[in-house]
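Removed: one protein chain of the complex. Kept in place: all other protein chains.
So, subunit A:
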Amino acid sequence: MAKKKSPPGFNKDSGRRRRVHGMLKLYYGLNEEGKAAEQAESLDPCDINGPHFDPELYLNKLRRECSLAELMDHETCMVKQIRSLDSDMQTLVYENYNKFISATDTIRKMKNDFKKMEDEMDCLSANMAAITDFSARISGTLQDQHVQITKLSGVHTLLRKLQFLFELPARLNKCLELQAYAQAVNSHRKARCVLQQYSHLPSFKGIQDDCHAIMDKLAQELRQKFRDGGTSSKDLSECVELLLQLDEPAEELCDKFLSHARSRLESDLQGLGAEIKPDASSATSAQNESSGADAGSPTDSSPTGLPSPSSPKTDILEFIDRGCNEFVSSLCLVITSYQELFINHPQTGELATKNIPQMANGKLQAFVDDLAARYFSLVEQRIQEERGVGDNSLLVRALDRFHRRLQAVSKLLPGSSVPNQGTEIVIRAANERVKQYLCALQSFYMDSLTDVRQALATPRLSMGGASVVGGPASSRDNPSSLPDLLSSLSSSILNQIKSVLASVHLFTAKDISFSNKPYFKGEFCSKGVRESLVVSFIRFVCQSSRQFCESAGDKGGSTPPALLLLLSRLCLDYETSTISYILTLTDEQFLVQHHTPVTPVTSLCAEAREAAQKLLNHYVKVQGLIISQMLRKSVETRDWVNTIEPRNVRAVMKRVVEDTTSIDVQVGLLYEEGVRKAHSSDSSKRTFSVYSSSRQQARYAASYTPSAPMDTNLLSNIHKLFSERIDIFSSVEFNKVSVMTGIIKISLKTFLECVRLRTFGRYGLQQIQVDCHYLQMYLWRFVSDENLVHFLLDEIVGSSAHRCLDPAPMEQSVIEVICERG
């Protein structure tokens, strides 16, 4: 209706319609919509739509406030509204009218129907009563017959059972024919008790005997099947189950089962064994294959057929994998099925009393132990073949897998010693590995020493070549080669140690199953890695260094002196830093907890220092020996009585100075300068002039006076009295000056001793004077205390003066001229 009226003004129309709805809602008590507006307007009595509307008030208000025209408008508007309201009411009435009509009609119809229904219900109840009556009567009459029928049906079942019994042999036979063993056993089992019970009756006895015969045959057949083996494990277990039900002795069955399993596992083992010795086994495996084919019973997955003869040798991981997949998994399978069959199987009646599980368990243990032992021996054999130290991760992974798979066995057989044995194998392998690494480190060390030796030998050649070509670069390169060699040697050793440590560290990695064993947490780290690997290696380094000293001493310097020097520096570096670094590194990497006492760093350092000292002493000895040999030969081979007047310094002295200088350079490359006693400026000249003019002359003067033979040695004796004793082959300190002092001491002392063994003529003495002055000029700068050189040279000249037939010393100025001329 609102739509019909809406065209004149949409706004007004919509507002009106809402109002209408609102009023209708109000009427019907639905006032959820527009509640707020209502409440706001409700108090105003002049609101025409509000509930408190007062017409009087409204009219008065309008009359008071509005003009006439407005009132007129208002009135028309009001009339219009009233009219539209009326029409709305009318439509509502029309719309609902029909519904009222139909409702009244329905009520009326219902009234009629209920009346009819009451009648029918009455009729029904009457009928039901009649039916009950009848049924009671019928059941009363049928009572007797029902009892009879029950009895008859009982007889019927009995007869059927009898029939079953009589038919049993035939049925069993048929089952046997069809190989439906399970059914046969089932049938027999059902009948067995009955037959047993009525066996006194001849007919039943006959049946029983027949059945027994058949069942024996069946059992025979089952056993045969069992023995043949070829069946799948499911068949097999079925077989065993049936046999058990047939009162077969469980022990025998266990044995049979195990022996059958053994044959299969052994073929696995054979396959593994064949892989270890591929050459020897390829023939046998081929033979196995052919023999298997001949027999016509090719086992479904015989592992003997697997290894291809062409593959030379599988790596350890593959081997272990195969071992795990074939042997260990089938072992597990055997264990589970065995346990299911014999141990966990719910035993019925008489069987339970025989205490089968215990017996079976014992057998299983022995069986597993035996086979596992063989498996382990194979694995160990294989591991021992793993000699190459290149890739440790493979071995570790293999061992990990090996160890992990054995855990399955331990889960299946909780009391078994197998996992422990496995762990022991892993431990042994790890120890073996550590030993191999030690060997590898040692050989690496020796190899790098050989390299160094070669490197020491070659630069000399190349320098010789280069100097001819005239390459200043090469000569500059060469002196630095010694420190370079040292640093490369020590860094390569360190790297090697680090890489070895990294490899060994794999054994204790978190994801490795055996790394959390107490052994690998404790003993392996401390005793295995730290002691027998790292400490042993350091010991080896020290020891081999010492050996250099000893062997070279007898053979007369088979080791190049530069190598001795280099090694001594290496050992010294070890003492100062490297050892503690390596050990700290090890301790950190392996989290070594020192349960057992370990070698302390200090004792290793002491060892290294000792080795360094020994090497350096030996170096001094060897170098001193080389120089003193030159001096000795030069003194011994000359006829000093009949020599000519000295015109220049002997070549050997120049050679001595040259060699000393080159040794000085060599030592300076590796060792620090060291402290020397302060010497005066222009040492060579001044001291020598003192030495020769005052003391020397005084001594000669004394020795020439025949009246006082007692004074011969007085001055030198007094001098010795106040000077410290000189240890010729004494220990040296780790610095250049000390080393050079040692070498020069040895050389000059030799010179002295040789001079004392000779007799000199006048010119012989003079030659010695010249030589000594020359040495004096050059050697003082190398030593820590120049007085030492002075003293020894003094002794030499003094001794030769004593050994001189005609001691007429040369003029100092002449000596100086000769020496400066070179």
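In this text, a residue touches a chain if its C-beta (ideal position, glycine included) is under 8 Å from a C-beta of that chain, and two chains touch if they have at least 3 such contacts; residues count from 1.
What we mean here is this: contacts and distances are computed from a predicted model.
Considering only "Multisynthase complex auxiliary component p38", "Alpha-1,3-glucosyltransferase", "EIPR1-like beta-propeller domain-containing protein" or "Dynein axonemal intermediate chain 1", the record for the omitted chain gives "EIPR1-like beta-propeller domain-containing protein", by its UniProt protein name. Residue A:Glu753 is the one among A:Asp210, A:Asp321 or A:Glu753 that touches the chain missing from this view.
The omitted chain makes contact with just one of the residues A:Val452, A:Leu625, A:Val770 or A:Val783: A:Leu625. Panel shows subunit A; residues 553-556, 625, 641-642, 706, 709-710, 712-713, 716-717, 720-721, 725, 727-730, 749, 753, 756, 759, 761, 802-805 of it touch the chain omitted from the view.
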